[in-house]
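Some notes on the structure that comes next.
With one protein chain removed, the remaining protein chains of the complex are shown where they sit.
So that you can tell them apart, the chains are marked A and B in the order they are listed, and the count of residues begins at 1 in each.
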Amino acid sequence: MAGQIEAKLAELGITLPLPMQPLANYVPYVVTGNLVVVSGQIPAVDGKVAITGKVSWGVSLDQGKEAARLCFINVLVHLKAACGGDLDRVRRVVRLGGFIAAPSEFDQHALVMNGASDLAVAVFGEAGRHARSTIGVPSLPADASVEVEGMFEIQ
Amino acid sequence: MAGQIEAKLAELGITLPLPMQPLANYVPYVVTGNLVVVSGQIPAVDGKVAITGKVSWGVSLDQGKEAARLCFINVLVHLKAACGGDLDRVRRVVRLGGFIAAPSEFDQHALVMNGASDLAVAVFGEAGRHARSTIGVPSLPADASVEVEGMFEIQ
Partner (left out) sequence: MAGQIEAKLAELGITLPLPMQPLANYVPYVVTGNLVVVSGQIPAVDGKVAITGKVSWGVSLDQGKEAARLCFINVLVHLKAACGGDLDRVRRVVRLGGFIAAPSEFDQHALVMNGASDLAVAVFGEAGRHARSTIGVPSLPADASVEVEGMFEIQ
C-alpha cells in the first residue's frame, strides 16, 4: 500500500524514476544516525541533463526554477532509497543547498531555488519547511543549470 | 535576567534585531537532535541588504569583512530563536560556511570571512571556535557581497 507521501506525489503528478548511480567513486546518499545526506543532484531526466547553461543567459528564470524542481525530484529518488522505499519515514527536510549557474550580475537566485523549496513543502507539508543556502556559481558538472543537495531527518 | 552570551553581545555593542522571515518557502533554521542548521544569511540591516557588489571590485576588503560580520549577526538572530531565546544553550559553533562574491582573480577570502569568525569567537569564546569552509562565488541572492551559513550544537 502506498504511503501518504507517495499519495501526495501521485496527486502532484510526479512519478519518481528508478535511482541512477553516480558515475564515479561516490554514492547518492549516506545515512548517519537519523540523518540522510543526499549528494548534489543535477536536473537529469532519463539519464540526460535536461536543462543546461547559465540562468538569465540563455536559460530563463522559469527554466531555472524547473531545473531546481527536477533536481529536487532526483533528491527525492535517493531519499526514498535511503528510507528503504518508505518516504513516510521522513520527519523533516533539514537543509537544502542550491547552486545556480549564472553570470556575475545575476541576483534572482532565490526565485530559481524556489523550484526546489516549493516542491519540498508541497510534498512534505510542514515537515518540508527547511533551512536553505543558495549561491551563484560559474559552472556545474555536465553544464547543469542548477544543482541541489539535501539533508533530512528520518525515523 | 540576561544570560552570559547576551551580556557579551551587549559588551560588544551588538543589539540583535528581531528575526526577519525568509521571502520564500523555507525557514531561517531547523533543529535536528541537538544540531541547529541556520540558512545562509546575507548582510541585511533593517530589511535592506547593506553591502552589495563584488569584494575587491567596488567593495573593499574592509567592507567585505564588515559584510561577513553583519551576516553572522543575522545568523545569531536565528540561532537565538532556535534556542527559545537563550543563547547560553549554545554548546559549540560547529561550522560556518562563507560565500564571498568576488571576481576570479580574488584570493583574500579568508580575510573577509574573518569578519564572521572573529565575532563568533568574541561572542562564544572557546565554544566559538568552528570548522569553516570559505569559497568565492560570482554572485549571491540580492547582489549581497557575502553570505554565511551556520551549524551549531545546543543543549
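In the analysis below, a residue touches a chain if its C-beta (ideal position, glycine included) is under 8 Å from a C-beta of that chain, and two chains touch if they have at least 3 such contacts.
In this text, all values refer to a predicted model and were calculated from it rather than measured experimentally.
Just to verify: which one of B:Pro17, B:Gly33 or B:Gly58 makes contact with the chain not shown?
Considering the complete complex, B:Gly33 is the one touching the chain left out.
Please give every residue of chain A in contact with the chain that is not shown.
22-30, 32-33, 37-40, 54, 97, 99, 101, 103-104, 137-143, 147, 149
Could you pull out which residues of chain B are in touch with the chain that's been left out?
33-35, 92-96, 102-111, 113-114, 117-118, 120-121, 129-138, 151, 153
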